[in-house]
Each structure stands twice: as C-alpha cells, then as structure tokens.
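Heads up, one of the protein chains got dropped from this complex, but the rest are sitting where they should.
And then chain A:
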Amino acid sequence: MNLKTEAFTDSNKAMSSYLSPLVREIPSSGIRKFFDLVGGNKDIITLGVGEPDFTTPWHMREACVYSLERGFTSYTSNAGTPELREAISEYLNEQFDVRYDPKNEIIVTVGGSEAIDLALRALIVPGDEILVPEPCYISYSPITSIGGGIPVGIETFAKDEFKLTAEALEAKITPKSKVLILCYPSNPTGATMTYEDWLPIAEIVEKHDLIVISDEIYAELNYGDKHVSFASVPGMMDRTILVSGFSKAFAMTGWRIGYTCGHPDLIAAMLKIHQYTVMCAPSMGQVAALEGLRNGMGEKDRMVEAYNQRRRLMVEGFRDIGLECHEPRGAFYVFPSIQSTGLSSDEFAQRLLAEAKVAAVPGNVFGLGGEGYLRCSYATSVTQLTEALDRIGHFVEKVKKEG
C-alpha cells in the first residue's frame, strides 16, 4: 500500500465516496460477471463472442504496416483523414442511399462506442429521458446514466421478431423524452427493420420531436432484405445521428475505427467533445479502414456469406433441439428461447457452462424482454458450432428429464 492510499484510509473516508454518484450507481455488467465465470478455460466452446472470428483481411493489415514504414504516425485531422471521410461518404451513399458531406457531416471515431458516447453527451441535459428498445447492446443505458440521462427501456418480443413497434414506442414517451437509440440489425436478437417497419416509427419520432441515434454497426451483416438505414427514411435525415464502423463488417474490432454522421450542427457539437478527449482516431487504423472500403468488399462479402451459412445451421439446430428460435435476419447472433426448460437465463447459462462446457450469454443481461433467452454468437467455425449444438441438445434433454 502506498502512502497516498494510507492517508486516505486513515481519514476513514471510503475511496468510493469520491466517485461521481452517476458512475457509482451504475451496476456492473452482467456480461462481465459471466465472463468471470468462463475465465480462460480452453476446453469450453464459446458462443459468447460478440466479434468476428475472421482476422482483418491481410491487404488491410499490410496497408497499415506499409503506412507505418512510411512514417505515417502523426495525429490526423480531428474528424479523421479527408480520404477516409470521403470514402465513407461514397460508401454510405452507394450502399444505403444516405448522403453525408465529408467536410462537416462525418467524424471518424474510436469505434462505434465512442460515437454513441459523443452523441449522448452532446444531447443529454440531465433529466432527459433516452428511449432504448430492449433487449439491446449492453452499453446504451450505462452511457446514458453517466451523461445524466434517464434510460427508458421499451420491451420488444419474439412474437414481433423483436422489432420495435410504433405503439410500444409511443407508450413510453413523456414530455422528458428526447432521444431514441436504435440498433438494427440487433445485438443480441439479430432483429432487422424493413422500410415498411420504419415508416410508423418515423411518424412517432417526428410527432414527438425526438432525435434518433441509429447504431448501424451490423448493417452489412444482413441476410434478408437489404439493410435500410433509418436516416434514409423521408424526413429522418436531419433527426438521425448515424453510428457505424469497421469492426463487424471488416473484422476490425481491435482497431477501434468507427464513424458517425449527422446534421452539421450536431456533428460540430460532437466534434468538440471528440477533439478535447481523444483528439483523433488512430491514424494507422484509418489507413486500414480506407483500404477496406477501397479494396475489401469482396472479402467482406465472403465473410457475410459464411455467417449466413452458420446462421441457418444454428436456427435449424436449436429448433431440432426443441427450443423456440425466431429467425434472426442480421448480425451474428441467435436468441433462442430456453423457457421450455423451466430454467431462468442465468441458471441455464451457468449449468450449460458447468455441465456441457458451452458458454453463451444469458439473455437477461440485455435488458427488458431478455429473460428466458440465450444469446449465442455464431462467429465461430462450423465444426465448433456443430459440436456446441450437439452438447446443448444433450444438456436440454437432461434438463427436461429432470423437470
């Protein structure tokens, strides 16, 4: 123990009392707790990984290495290199029919996570209510709370394919409602929204004057109709802060390169926070991302095709086991119901880990509507998935016999 710590201890004042209540009161992540249970046991087949099992394509890594050899190691402009912003602008226009000016409507961020944080910090006035369809990615509510906002969950259901409905959204709106966070394709449910699904949501957004943060990090991982960006819905462009990145589509999780696009006034506000906190996204990562957009579409398609094949294997596998499983149309997760076993999500996941050596994430950690489900990532090999399904099948049979 160093002197500084002793001095604090002597004063009989708990160190945690120095913390901001906003941070102190955030519960620790359920996913983190489960991670501690799993540890580093290599005998376990894990379906718990929320990232691609592919390595970043070699030509992108090589472009980064070459840039380092040339000494490209400085800060870039705060918003990101002009070339990358230009390429992002073209890509979004071509793929999703949304137009952003690379000069003042795009920021390259440290992953999509930073972009969401920037957007919420730029928007939240303490006491604002932030609407979040759940089950959802685990970070939205905590980041909202840290910013002084109040997260308001909107439960979605398997019978609706976990899509957000206009009725459910409107039912949660109060005079304090300010922001709606969307994440489609969804982590953890794999739900997607069509153009027709978006129209009534857009009406409510307009009627109640909401701003939308649309996390579209899984946009490329879409196996049904082509992904429809919420920003492309008529009237929604100026109300939407689009968040995306390279982690999922280009297998670049560790590089932390994301981006956010929106109205110049909103982007200018977010850029202030970005420049005073991280300055700019890593320069070498921006080089790799640019290479991906310019020359990586073929490999991206190859990876998406592989995910699609595994998705079919998982859905059919869970149904054969006798667990209800809605068909996910995006991302790389299946979200089967384990309610027929009579176990809670936590019990099921913990026993599956202990008795069948398969790690999957209990659905309750993703918020409202997650209890009774299990998140299983299929970002792993067909051989591993086949073995995992076999083990889960035997486990479920055993549990049902007990019951």
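Everything below uses one rule, namely that a residue touches a chain if its C-beta (ideal position, glycine included) is under 8 Å from a C-beta of that chain, and two chains touch if they have at least 3 such contacts; residues count from 1.
Operating definition for what follows: contacts and distances are computed from a predicted model.
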| item | value |
| --- | --- |
| Per UniProt record, name of the chain withheld from view ["Transcriptional regulator", "Ethanolamine ammonia-lyase small subunit", "Carbohydrate ABC transporter membrane protein 1 (CUT1 family)" or "Thiamine pyrophosphate TPP-binding domain-containing protein"] | "Transcriptional regulator" |
| Residue among A:I44, A:V65 or A:A166 that touches the chain left out of view | A:I44 |
| Hidden partner chain, touching residue among A:V361, A:L374 or A:I392 | A:V361 |
| Absent chain, residues of chain A that touch it | 29, 31, 34-35, 38-41, 44, 46, 48-51, 53, 55, 137-139, 187, 309-310, 312-313, 316, 359, 361, 382-383, 386 |
